[in-house]
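All protein chains but one are shown at their positions in the complex.
Take a look at chain A:
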C-alpha cells in the first residue's frame, strides 16, 4: 500500500475509529488497534500479547471487554482450530482462514458439496457432454444452486477422480458440435453399465480386490500356520460362510 492511500485510509477511518474507541481504556485501545491492523486475516491471541507489549492478563481482559462491546469477534482458523483468533467486526474472514468456499464455520461443508455433486452429475446426464462453463450456466439459468464457475470446475475435477464422469477433449464433431475443438469437457462414464450398481468408482472390481486378501489390512502379517493365516482367517470364514 502506498503512503498516500494509507493516509487516505487513515483519514477516512479516523472519525469512525474515534467514535468506536471513545470511552476505551488505553489498554483496550492498543489491543483494538493491533487486531484491526491485521484486517481480514485475524490475529492469534499469543500474537496480540506479543505485539501489544502488555501483560498477558491485561490483554485477555481487554479482548474480553472488546468482544462484549462488539468491536471485535472471535473467528475460526482452518489451519489451527484450537487457537483463538480475533478480528475486528467490520471484516469478513479471508479465504486462508475459512479454507475457501467449501468451508463453513471451519468445517468442510459436506452437505453443500454432495448436493452440488449430485446436481452436476444430473446436468451432465442431461447434456450428455458439457464443459464446466456450460454446466455452470445451466445451473445459473435455472437458479438451481448458488456457486461460482470455479466451484463447478473443482467439483467436476473431483468427480473425475471418483470416476463418476470422465474428462474428454472435444473433437468438434457429432455430439461435440457446439463445443470448440480441443476444449476440455465432461461426460458420464460410458460403458459403466456394469458399474452402475456401484454408482461411482471403478468400472470393474479387480480380481485381487474381490477376495478377502485384496482388502486385508493385515496381509503383511499373514503367514501359513502363523497367528494370522489363511487357514484361520476370519475374513475367509465370513466370505465362505454359505447358508443353506
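Note that a residue touches a chain if its C-beta (ideal position, glycine included) is under 8 Å from a C-beta of that chain, and two chains touch if they have at least 3 such contacts; residues count from 1.
Note that contacts and distances are computed from a predicted model.
Hidden from the displayed complex is a chain whose UniProt protein name, among "GPI ethanolamine phosphate transferase 3", "Related to GPI transamidase component GPI16", "Trafficking protein particle complex subunit" or "DNA-directed RNA polymerase III subunit RPC3", is "DNA-directed RNA polymerase III subunit RPC3". Interface note: of A:55, A:126, A:161 or A:178, the residue touching the hidden chain in the full complex is A:161. Residues of chain A that touch the chain left out of view are 78, 100, 102, 107-108, 110, 113, 154, 157-158, 161-163, 190-191, 194, 201-211, 213-217, 219-220, 222, 224, 229-231, 233, 236, 239-240, 242, 244.
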